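Only one protein chain is missing from this complex, and each of the others stays in its spot.
So, chain A:
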Amino acid sequence: MNTQALGIEHYLAGMRAALDDLPPNEVAEIMEDVEAHVAELSTELRENETIEQRLGPPEQYAQELRQAAGYPPRTERLPVTTKKQLLTRPRVAAWGLVIATGVTLLAGAASLKEPAILLVPAVVLVLSLALVHERGAAQQEIMNLPETHRLQKWLSPEAGTPADRAITYLRSLQPAWWLVRAALLGLGAVLLAGRDILGFLVIAAIAVVSVFAGPRAKVDRRWLWFSLPASALAVGLLFQMIDVTANQLGYNSSRQSYQAPIVETYQNIYAYDENGKLLTNVLLYDQDGNPINAPQQYYGCRGSDPQPMIPANRYPRPKIDYENGTCYTVAPSEDAPSSTQSTPSSSSGSATSSSVPPTSVSPSK
């Protein structure tokens, strides 16, 4: 059996050599046919019969095929192609795929914050696929690379061993993974929807196409340039979702968690210094210098003396006693919305403390 397999490889190599003056994509198409042919014939061989006895030498097979196909007669092989090249197109393309998948995994973990980062692996993928796209669905040249052989050997342990059973089992889960992958990508797209419509569309499109890409890649290896990074992106998104959930559960409150800038409604903001002392008259601005105003409408305090207009972004806001028309600053224990919101935090970099003399700390009347 082993010698037969060797015989097949040898025969196919002879064929490839005899056809190597033809365009690579045409050779790839021919070899797809011939590989299946030789493989099927080899199962019909009698004992001690070789492929060559059945089909004639590979050069003759190639010659007959060329004639029937109407290809030009064999031209002399260019001396350049006989040189062993280290950086062949299939090799560059294969490594491009591997690297882009790795980058997608890392980028996927950050993609909800910055979806544009996915452009990096996308460019690598497009370029590497462009190198080998015309070489046919089987991508036999990549399959023949020594590194691919090593990977295949590693992925196909001896039958019956636990490793073999594990891999067989994992293979059987593949269709389920395709669905899980689409679901993860879809969830990622939904999480992006509110903030980045382009990112949402791109990831949603990847989610939809990924459903088809899984089975397609079984037939046409070129789909791996989509399928593998899509898996990496799904796993990256999963990591990120786990991270976000963990942060929101408060396991990791010291780290800046992924969260849209505060979306809950709040009525007031209390800032504390590092000693836990309540700061008053703090003016808050965002990165553009716009005041950060709590959604509650601020009418100011009525008073007998003409009051300067109190800026709406000055915190804590005084509590207004409408009956008497007086303003107080009330400690957060009394009316802060919830305990988690009132925990002191020094992470807000946009707060600027005010030097304006207090006008609303004490009752104004």
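Here is the rule we go by: contacts are C-beta pairs under 8 Å (C-beta built on N, C-alpha and C of every residue); 3 or more make two chains touch, one makes a residue touch a chain; residues count from 1.
What we mean here is this: contacts and distances are computed from a predicted model.
Student: Would you kindly match the missing chain to its UniProt protein name, picking from "ABC transporter permease subunit", "PadR family transcriptional regulator", "Ger(X)C family spore germination protein" or "SoxAX cytochrome complex subunit A"?
Tutor: Per the UniProt record, the undisplayed chain of the complex is "PadR family transcriptional regulator".
Student: For a quick check of understanding: of A:Ala13, A:Ala69 or A:Leu127, which residue touches the chain that isn't displayed?
Tutor: Only one listed residue reaches the unshown chain, and that is A:Ala69.
Student: Can you work out which residue in A:Glu49, A:Glu147, A:Asp220 or A:Asp286 touches the chain that's missing from view?
Tutor: Selected residue, touching the omitted chain: A:Asp220.
Student: Since one chain isn't shown, list which residues of chain A touch it in the complete complex.
Tutor: 26, 29-30, 32-37, 39-41, 55, 60-71, 137-138, 218-220
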